[in-house]
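Have a look at the structure below before the remarks.
Missing here is one protein chain; the remaining ones are kept as they sit in the complex.
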Amino acid sequence: MYSFTNDYSEGAHPRILQAMMEANLTQNKGYGLDSHSDHARELIRQEIRHPEADIHFIPGGTQTNLIVIASALKPYQAVISAVTGHVNVHETGAIEATGHKVLAMDTADGKLTPALVQQALDSHTDEHMVQPRMVYISNSTEVGTQYTRAELEALSRICRLKGLYLFMDGARMGSALTSPVNDLTLADIADLTDVFYIGGTKNGALLGEAVVILRDELKTDFRFMIKQRGAMMAKGWLLGIQFEELFQNNLFYDMARHGNDMAGRLREAIAGCGWSFASDSRTNQLFPIFTHEVIRELAEDFSFEINQKTDEDHCCIRLVTSWATTEAGVGRFIETLRRLS
Amino acid sequence: MYSFTNDYSEGAHPRILQAMMEANLTQNKGYGLDSHSDHARELIRQEIRHPEADIHFIPGGTQTNLIVIASALKPYQAVISAVTGHVNVHETGAIEATGHKVLAMDTADGKLTPALVQQALDSHTDEHMVQPRMVYISNSTEVGTQYTRAELEALSRICRLKGLYLFMDGARMGSALTSPVNDLTLADIADLTDVFYIGGTKNGALLGEAVVILRDELKTDFRFMIKQRGAMMAKGWLLGIQFEELFQNNLFYDMARHGNDMAGRLREAIAGCGWSFASDSRTNQLFPIFTHEVIRELAEDFSFEINQKTDEDHCCIRLVTSWATTEAGVGRFIETLRRLS
Amino acid sequence: MYSFTNDYSEGAHPRILQAMMEANLTQNKGYGLDSHSDHARELIRQEIRHPEADIHFIPGGTQTNLIVIASALKPYQAVISAVTGHVNVHETGAIEATGHKVLAMDTADGKLTPALVQQALDSHTDEHMVQPRMVYISNSTEVGTQYTRAELEALSRICRLKGLYLFMDGARMGSALTSPVNDLTLADIADLTDVFYIGGTKNGALLGEAVVILRDELKTDFRFMIKQRGAMMAKGWLLGIQFEELFQNNLFYDMARHGNDMAGRLREAIAGCGWSFASDSRTNQLFPIFTHEVIRELAEDFSFEINQKTDEDHCCIRLVTSWATTEAGVGRFIETLRRLS
Partner (left out) sequence: MYSFTNDYSEGAHPRILQAMMEANLTQNKGYGLDSHSDHARELIRQEIRHPEADIHFIPGGTQTNLIVIASALKPYQAVISAVTGHVNVHETGAIEATGHKVLAMDTADGKLTPALVQQALDSHTDEHMVQPRMVYISNSTEVGTQYTRAELEALSRICRLKGLYLFMDGARMGSALTSPVNDLTLADIADLTDVFYIGGTKNGALLGEAVVILRDELKTDFRFMIKQRGAMMAKGWLLGIQFEELFQNNLFYDMARHGNDMAGRLREAIAGCGWSFASDSRTNQLFPIFTHEVIRELAEDFSFEINQKTDEDHCCIRLVTSWATTEAGVGRFIETLRRLS
């Protein structure tokens, strides 16, 4: 049984584990105030070319989303998201639990547009309704798509014009940035957003996300929020060490590219067998549509998520690759599919 | 200028004011523990034929909604509502501010159906998503429609089957129950829901809503919730006195019926002039569609809410009548419209 | 049975009811946007000599406290209060329900001092603890004491120095300002605090508190908070009318002075009989200490709250007077006590 269920089925890249091993018995300051975390922050600041950015390491993505959003909004303010946005669906109401409404917009492809943002603004006009104040996007998105530079610039423009914070969830940032059709860099993203995060958990770290805050007013007292929501790790240097490794020698990009390469092979083979996709993804998540019978057969040797039916006979599944996906696993999947097609 | 903007433009029915006047210098117990409140509770219990019901008086509708919902749900649970539901749109995120997601379902006519409830359940299946636990409906709805007995029975059935609480927002309950097409009584509603409220504010009281709790587990410590959310009036007997008057001598129904009658006259006249409606309402809110020019002309003598455009040339407005709407006001509107049509 | 249980046992001053009666059938704008509310705001602005103040009318005190505090604080910030402060004890955790800790300081007399504020600051120094950001005081306090001008100036000074908002709960502001030992005016209070409220409910209105916001940053979007917490009355002009009456012809002060006069008579008589007090109050709440037997006897003809035991044989009770307290009631109490003493 080989798993394409998600990009967090294995542990961490061996170099990361090695670095943790080596530092294991050194005494460190707690709570992210250690030298590894400081060094990792420096590496990221160089990468994004924003020496003034504040950078915090947080164990997981849901925590990061809820802390960033709750930190930025006043009680009556809301965040605009795609209906498919992780904060809208898959976090068990984590944002609402901090008191804020998620204004969920229907999208064609998991991506918000200036028109959708404007539509949310137009329908929230006075104190009887929540006040939209932040735009949440994910890159790559939950359906595997990604923002182009032009699209991000357009979103950034309307956000600045309308006084909305722009927040990018980068749980799968690595996959987005190393996609064959990507034209963005981390430095661009830092230029165009107010706050974003770089995902470690889904790209070869044991755990950890790096929040990058560009906008000054969002920096204030951010550590209070991290602590209050239980996200300030006692042994915070464990996150620092991992991001040191990720941003030395291109490990972050190399791992993500491997995941995309593996997905690319699957994509080509699936299309080659004549199957279509629910979403046009060039990242590490694919959403092919198969017949129920093919899915049943595949499921005997591979694990993956089964999503919604697309018609009576067909269903969409999700295949996820990662830094750890093996060529052998991918090869076997392709072979099996060819046999079934 | 005559106003059809809402059903709370005037104060209270003179009999209600008179009763308050008479009791003004008597010393009462505070916080709803007085004899007027007790008597009003008794009158309502008789009306609904549920002697075991718990009844609480709360100053306003948003408070009532947020208290009932926050009281019933665990932190990870959500309430299902029509997209047009008051709790979803017009309460500035009051429900989310208590930590709960509103699962908003698109509807044809502002009414939830068993199919929509099932759809919400089907898309929320594990701990990565909120858990639907309550169904919120309003009667009459925000678009003027109302539930039939058959519809409410069907909703009640699925709620009981699936372990969902059924909560009816009755801010405009009077108008629903006295509508010419109504086939429900308060006693039916008490049979079919777990908790509901009877609106006073929009039906001739100065302020006040009567929450009726049928389900035992929802009764526990409800007064703690009322107090915590700032809804326990020091001079609680003021609410008691008003509901005493409302439920003596049919005042509640008489006032609502007057509002419906006035709306009925408007409805007939508008249709008679060849205009159509955005919603098929037989209650005290009408949503006629006029040309921009007609609206501009009407707005010179009448005030009302202008809702969304329906096409380039037309727009929907909202006309609301109440116990206080005068025949003269209605007559003038009809006359003006006939001239313009 | 005559009640000294609280200052909200009767309705409203007849002039207030009269004004409501007269305006009853006039159509008004909803939600506090009407001309009565505007006029009442103007009267209060004149009284406090701060034409730039924002003024909002809110139905009750707990709501007012929670809205003001939740509006001012970021999620990790806390409010400093006396242990006896209403927000700390008697609001069922309303402040905590908005997410904020109340830092409760032991006091000698229900009043905060600069030293106590400094002590709270000294023990909250980093992101592992909440951040004190607001000081909450009540005037008169829950134990009947009141702030002198010098005391309030000293508190105001430390608050401005340390970047703390100063918020005065004036549920019993009338009684404080008309006390024989008072040396403050509403204008002084507006000079020295950032936000305060003027209590109507406990001083002859049916319901209603007037929030006065002096500090600009606290003004922003305050109506969103009012709405979200269910405190925006549909028939908001009812509050406006009442505050119009309160601040025309000195009614606010006259009613409060009457309550204080009645308390003064009780105070003198109680002391004259040789009894002592748990608190040195010159306002409308007295805390005499009697033997259990005397309390038992008094309780046959009068109702009042019984507070804590002061020793084996004695107990403290609370006597509250108001605008509606009759000379006859006070006379009877004095007579009874003299007989028992």
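Chains: A, B and C, in written order; residue numbering restarts at 1 for each.
Convention: a residue touches a chain if its C-beta (ideal position, glycine included) is under 8 Å from a C-beta of that chain, and two chains touch if they have at least 3 such contacts.
Bear in mind the structure is a predicted one, so any value in this text is a computation, not a measurement.
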Taking the entire complex into account, which one of B:90, B:223 or B:265 touches the absent chain? B:223
Touch assignment to the omitted chain, from A:53, A:97 or A:316, lands on A:97
Contact with the hidden chain, among A:20, A:273 or A:340, goes to A:20
For chain C, which residues reach the chain that was dropped from this view? 75-76, 78, 89-93, 96-102, 127-130
Logged for chain A, residues touching the omitted partner chain are 2-3, 5-6, 8-12, 14, 17, 20-21, 23-30, 59-66, 91-94, 97, 201-202, 206-207, 224, 227-235, 238, 324
Footprint of the hidden chain on chain B, which residues? 70-71, 74-76, 98-99, 127-128, 130-131, 221, 223-228, 232
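Assume only the chains that are shown with their structure count from here on.
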Where the centre means the average of the CA atoms, what chain is farthest from chain B? A
Counting shared numbers against all numbers at the contact of chain A and chain C, is it over half, same, or under half, different? same
Centroid spacing, where centroids are CA-atom means, of chain A and chain C in whole angstrom: 50
Sequence positions of chain B contacting 2 or more other chains: 91-93, 97
